[in-house]
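To keep things clear, I will list the structure first and then write my remarks on it.
Omission of a single protein chain aside, the complex is shown with its protein chains in their original locations.
On to chain A.
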């Protein structure tokens, strides 16, 4: 049975008992620190992944089912010889395909489904196909959790998208270092590290840069599951 989107997304409001004592009126809450902040940051990535699943299981599947129903209508219209009605219906089906393609583009930006289902290696290989720079991807099949995988993926992809055309080949090499996901981006200008720092830092990750100012290696280390 298909679950309701809210149940699948796991974003149902928490029961009051889980939220702790409520603050006194008129007080300003302190910003979360340490573990609480890190937990909130990880939760954001889980939420992004769940939103992608919700789009897949909800709206997208409904639209796909609608194209089948239109297909049946088109078949009946063609048999009943209703003028060019069947051609109109085909046009609607093409339009729904375009809608689904746009939803797919949005999904990939929220949280790539391939990253969720197959992990960092397949998702980065797919991303590599979208840029003109040759990229070698050497990533183990190991899983690192939605937060670390999400940050690593968007850090690398952001870097790829910022490359100048004509950049020679790069390599992305990932490995597990105990409870840390380490990713080397080899053959890039170290200045690209600045753009990665925000998201990596929010998960208590660190970035090391070797070489430069020309071509160097950026190494991202992110605590992971």
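Note that contacts are C-beta pairs under 8 Å (C-beta built on N, C-alpha and C of every residue); 3 or more make two chains touch, one makes a residue touch a chain; residues count from 1.
By our rule, contacts and distances are computed from a predicted model.
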Complex member absent from the view - protein name from UniProt, among "Carbamoyl phosphate synthase arginine-specific large chain", "Response regulator transcription factor", "ABC transporter substrate-binding protein" or "Cell division protein FtsL": "Response regulator transcription factor"
Among A:75, A:109 or A:175, residue touching the chain not depicted: A:75
Touch criterion as defined above, residue of A:35, A:81, A:102 or A:129 at the omitted chain: A:129
Residue ranges of chain A at the interface with the undisplayed chain: 1-2, 56-57, 60-65, 67-72, 74-76, 90, 93, 96-97, 100, 104, 113-114, 116-118, 122, 125-126, 128-130, 132, 134-138, 169
